[in-house]
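Encoded as structure tokens, here's the structure I'll be asking about.
Missing here: one protein chain of the complex. Every other protein chain is in place.
Moving on to chain A:
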Amino acid sequence: IIKLNSKQCRIYRVRINDLEAAFIYNDPTLEVCHNESKQRNLNYFSNAYAAAVSAVDPDAGNGELCIKVPSELWKHVDELKVLKIHINFSLDQPKGGLHFVVPSVEGSMAERGAHVFSCGYQNSTRFWFPCVDSYSELCTWKLEFTVDAAMVAVSNGDLVETVYTHDMRKKTFHYMLTIPTAASNISLAIGPFEILVDPYMHEVTHFCLPQLLPLLKHTTSYLHEVFEFYEEILTCRYPYSCFKTVFIDEAYVEVAAYASMSIFSTNLLHSAMIIDETPLTRRCLAQSLAQQFFGCFISRMSWSDEWVLKGISGYIYGLWMKKTFGVNEYRHWIKEELDKIVAYELKTGGVLLHPMFGGGKEKDNPASHLHFSIKHPHTLSWEYYTMFQCKAHLVMRLIENRISMEFMLQVFNKLLSLASTASSQKFQSHMWSQMLVSTSGFLKSISNVSGKDIQPLIKQWVDQSGVVKFYGSFAFNRKRNVLELEIKQDYTSPGTQKYVGPLKVTVQELDGSFNHTLQIEENSLKHDIPCHSKSRRNKKKKIPLMNGEEVDMDLSAMDADSPLLWIRIDPDMSVLRKVEFEQADFMWQYQLRYERDVVAQQESILALEKFPTPASRLALTDILEQEQCFYRVRMSACFCLAKIANSMVSTWTGPPAMKSLFTRMFCCKTCPNIVKTNNFMSFQSYFLQKTMPVAMALLRDVHNLCPKEVLTFILDLIKYNDNRKNKFSDNYYRAEMIDALANSVTPAVSVNNEVRTLDNLNPDVRLILEEITRFLNMEKLLPSYRHTITVSCLRAIRVLQKNGHVPSDPALFKSYAEYGHFVDIRIAALEAVVDYTKVDRSYEELQWLLNMIQNDPVPYVRHKILNMLTKNPPFTKNMESPLCNEALVDQLWKLMNSGTSHDWRLRCGAVDLYFTLFGLSRPSCLPLPELGLVLNLKEKKAVLNPTIIPEAIAGNQEAAINPSSHAQLVGFQNPEASCNMSAHQQGVKRKADTPLGSPLEPGQILEKNEDSSKVKLKIREEIDMDTVHDSQAFISHHLNMLERPSTPGKEQSPLEMSMHPVATAPLSVFTKESASSKHSDHHHHHHHEHKKKKKKHKHKHKHKHKHDSKEKDKEPFTFSSPASGRSIRSPSLSD
């Protein structure tokens, strides 16, 4: 038996060494919990889902497609000879894996800018062709794509040649990838791309959609520097012989890295006039390039080693950031990432980098706090996965702290050079394993290179989840001249762990800054730190800082008895921690003013929010004015200042906070109410200019209203905004001005719930609304880049609605959320609808959203809706809500059970939403009758038993099911197998099918089904054999099975895809357990309405070890849309 991964594909026949082979297709993930069970328990679902995923997990030797090796070939297998597998398959209207973008305008496909690309979350290649969809199964590739002559096919490896078909209407692109690569890293993009050869590096080619070439030129003009940087620090050349970037619309993720090519969202393209997008896009480019080295070239051994790859690529990406954007930006980013991961772990209870599943027992499930299994990438919540990547690179940084960067880079270099040596060794699969990284291998090379033992660190952060939470406070003992520091830990709340080990504390005293390393131990809370300076102050003496600088300070604010200026715990962020530290307000103020580390400044700004005093105000204002200060610190100072001003509103003197400052910095000297014409040459002041009004709008007066003065000020800014002399676009600036307007809105004073009409509109709001209307309308005539202004306007309108100034109505947002608007607009509009659903508890809107989740053409939007619903749920599990009803439960259940089988990310998103709404156990809104069954499940672990069919529910406490009755059921279903079945019967049918599919490695369904199922198995096997002989019936039967998932809708525009992979099976076929036994290669060809034609590609197999070469012959997409009246497909070129 050979098992391969395949989803959605319709497989016609499989031949091994030219012999017909029987095959069985069974995908348990199509419907996770089948039968009409009333089970609505998320625990049950998660377990079943995890089981389903592992039942087809290629790393465990499983797959959806089981091919039975004909008995004639068993000898080959025993002799470890090569097997060649041909698979004929087609793919009709794929719902996932490949995404088609076909704008509905006039013209040919190429003129319309129609394109297709592969996409997916983790290993998703099985969605578009049968393969061993694992990151650990490497082989070399030969790919062929036949497309319309106006199209370009971009795929992995080198483009060997492009051949026209006989009629000159089509081209075949031949790609050759000689570096062993996992199927999961194979990708494809086809479209009428414009092509740009990188002017700096000729091996790099960029592709973008028509008309965007100028943007592409500008956007990618930076890429070569990233290349140089990585090659230099890794002292290793880029492993592939070429690199391709493709920018496509409706991207699944912004950045997707595949072997020698990366697929980006077209929305990352920008011109030289755009400021804000530039750093973001460059980051994306750098990120994808880092993943080319670690992720594509070097792949992973198993899922539990994923963290190493993500960690290394994230880490070297961080190094690039440090070099490109500077140390401040880098440290700020690290701090941001640290805060994110800490917040997430504390909220959900921990992210485990290296999950180990020893013993197979689920008892000590390391992730019991989560509502999903972390055993497989495909069961992970997207948010968790993002956080996982974030933690991975932070941990990598911790390792660097321990062993030094030099060693770290040596380790990377070693990994890469081993891998590239291995990759050049042809056909030695055991050598190729050097190209796979594993946790243990990585740790071993660290200890080899550095000679240091980092085991404790790994144990703490990698093998264990959770972060550290410190509480610190101190007292100064004047007599002993000692600082008594108390550091407590919270290691009992979820997501925390206990930290034991060194902790750095930095104390800034009058005589200088001193580092102390404390040893955190079980029972020691107090630490005495001797102070160096006497409290006697030497007048007029400069105070040395950490960086050697000496500054004058006004010391009048400090405590006369103590020489301490400020104290910092773990200043280098060398622990994944959250620190809550208590020190006096003046100490925070000193820290803000004089500490040069941006992280320290950020921390002190956060702390100063609690000290609304004139001194804090002064410190913040000084920072705001200081040009040398990091702009992000200044930006957050704005918001802090606004908060302080609000807290001290009764004692505040002078004009509203920041107003005079802004006037001084950005307005004309002679007429202070008029802002200067825009000049964004200095990006720092640009960002500050953008942010200050937004923060100012948060100011409130004693009546908790936005001061009139501030509103007028912002309106004036908008009015006098003049960008004609600017080199840059001001669209982000104007968008922020609208955000500022929205920020100034306060809840309407409503007199006994009157209906909101124009007449009772507040005059201020009227002004705001006028601006919004004008901006929004102007956008229709002169749209801004990425429609930033529309996005801000929509948000602002929602704010007005929410505050009761404008009648709450989702109709506007719904129209903007329609397909055909720019994705940013859609997301903003959908966010408003989600919010509306929550606030107004509208069932209709919820249904509308759910409908969109199921039917929207853009996968990213569907994912995003689920995500937003999860973040801003209409209700939660402990809340009474009219929305929470049985129909909704069923609907969501259906969505995650079977409705999202074509997209892992979407399914996990649905699971997240279900969890947020209903929790882990049975939703409370369901009626009670099944209570007995739930108990039953708990004690018997019948969770995994799929046979909870209605009979069982009817009170049958025995889990075992009478095999004969089951067989009967099967028998009953059988006659119908060859005819079309209604979706209703699908569940039962598939159940019948399952045993058939997995005689050796029973799927999740059978695992716990003991004797009875074995009997059943036998029965099924007989049937199986019968059907196989009657191959026609067998095939048609399976076609029917396959048809359902892949072709749900109209048949009118099927994608025809043919592949001709030829494979050699490895010698080890008989060792079922070993992952290397799987072997794939397929061949396939399909012809549309005609009878299938067979086609064979012979390949030389020089070695008996596995060598996959694969060829695909892609028939161009057949969009026979009636509108165009033209079909691009043509008869196949082959034969």
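The rule we apply is simple: a residue touches a chain if its C-beta (ideal position, glycine included) is under 8 Å from a C-beta of that chain, and two chains touch if they have at least 3 such contacts; residues count from 1.
Basically, contacts and distances are computed from a predicted model.
Its UniProt record calls the unshown chain "Transcription initiation factor TFIID subunit 8", which is the correct pick from "Ribosome biogenesis regulatory protein", "Transcription initiation factor TFIID subunit 8", "Acyl carrier protein" or "Nuclear pore complex protein Nup85". Summary of contacts with the chain left out: across A:Asn731, A:Ser792 or A:Thr900, the touching residue is A:Asn731.
Considering the whole complex, the residue from A:Ala110, A:Leu269 or A:Leu592 that touches the absent chain is A:Leu269. Residue A:Thr757 is the one among A:Thr757, A:Asn855 or A:Asn878 that touches the chain not shown. The hidden chain makes contact, of the residues A:Leu19, A:Val105 or A:Leu618, with A:Val105. Although one chain is not drawn, the whole complex shows that of A:Lys676, A:Arg841 or A:Lys877 it is A:Lys676 that touches it. Note that of A:Gly451, A:Gly548 or A:Gly820, the residue touching the chain absent from this view is A:Gly820.
Mapped onto chain A, contacts with the missing chain fall at residues 103-106, 113, 209, 211-212, 215, 249, 266-267, 269-271, 273, 668-671, 674, 676-677, 679, 719-720, 722-727, 729, 731, 756-758, 769-770, 773-774, 776-778, 780-787, 797, 800, 806-807, 809, 811-812, 815-816, 818-824.
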